[in-house]
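Right, one structure below, let's go through it.
Every protein chain of the complex appears in place save one, which is left out.
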Amino acid sequence: MHVEVREGPLSPWQELADFEAGLPGGKSGATASFVGSMRDFNEGESVVAMFLEHYPGMTDKFLRRIATEAAERWPLDALFLVHRVGEIRPADAIVVIGVWSAHRRDAFEACRYLIEELKSRAPFWKRETRPDGPHWVAGNTPG
Amino acid sequence: MHVEVREGPLSPWQELADFEAGLPGGKSGATASFVGSMRDFNEGESVVAMFLEHYPGMTDKFLRRIATEAAERWPLDALFLVHRVGEIRPADAIVVIGVWSAHRRDAFEACRYLIEELKSRAPFWKRETRPDGPHWVAGNTPG
Amino acid sequence: MTINIKLFARFREQYRLDETEVTPAAGDAPVTAAALWQQVVGEPLPDSALVAINMEYVAPDAPVADGDEVAFFPPVTGG
Partner (left out) sequence: MTINIKLFARFREQYRLDETEVTPAAGDAPVTAAALWQQVVGEPLPDSALVAINMEYVAPDAPVADGDEVAFFPPVTGG
């Protein structure tokens, strides 16, 4: 299990490949993944930059907890979760989640659980820079 | 939209990255993906090799149809689907599906739809080689 | 009237038949996919069999027409 809050770039596909290369092959029949990326628009307005604030300590603890909960609730072989903080640019990956399991239902459900818990409860806050200045994003849309 | 039946190796993460590199950035906030891989066991028996038979013509047509249906049913920005046929080795990727959308619910639902339709209706048949000889896999487990 | 019959996977091995052309037995009733199977294989179509005419799924009692490609195969197991 790899869980990380990262200030710096994220290459989701490369990192999923690298992580998978360290797993025993032939065990997991199913891998579900989710990548959340920065859009260059929100509520009809263009977004030119973003800052992602977090609560050092609590954010990491919270992500580890939901990862542990997912691993208890579904039979998983491996789990990868990285979320960025700090300056983000349009089209950058913000979060990547990968879940390996013997069966696809478990992989999908665990992956969906992780992103929904993260979106609704993990202490991250987006401040978008739009043409008229900075705006704190008010809330996430339900999944 | 990229839909392909391939006889030859598949590098799921690299190919998702390459496909994504050709998309306009900043549009899709959410990418859901699924990778199905060959396990080295099935029903408690070890599996040393696999042959994937298909129905040339119909298989390709069927995959294109479900991809088109997914793109009609959910607001998608892009869709990537490759399924292998022929000789497969343990831990090899068999199928990779990637779905890009503005919102995660649409990406997840379309990705899940594609793999469920594929598993239940796409004309592919697995013949596993186990220690006691070849076995046609009897059926897929429900998703 | 000539129909092209194809079998796949376990069916192909079990009935030792890959592909064949068949002229339906004479009669007044419309020729169905299941009737062609009975004629070619000599036993009823298994309940689990899937049937496609011209690469589209159909019910076993779907009528066939001259020149059709009729495929029979077991439950699919891709993915």
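By written order: A, B and C. Residues from 1 in each chain.
The working rule: a contact is a pair of C-beta atoms (placed from the backbone, for glycine too) under 8 Å apart; a residue touches a chain by one contact, two chains touch by 3 or more.
Here the structure is a predicted model, which is why all the values come from computation and not from measurement.
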Which displayed chains the hidden chain touches across the whole complex: A
Option from A:14, A:68 or A:140 whose C-beta touches the chain left out: A:140
Residues of chain A (touch criterion as defined above) contacting the omitted chain: 36, 52-55, 57-58, 61-62, 83, 94-95, 115, 118-127, 136-140
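Note that only the chains that are shown with their structure count from here on.
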Chain centre separation in whole Å, for chain C relative to chain A (CA means): 49
Intercentroid distance (Cα basis), chain C paired with chain B, Å: 27
Sites on chain B at which at least two other chains make contact: 36, 115, 119
Two or more partner chains touched - positions in chain C: 79
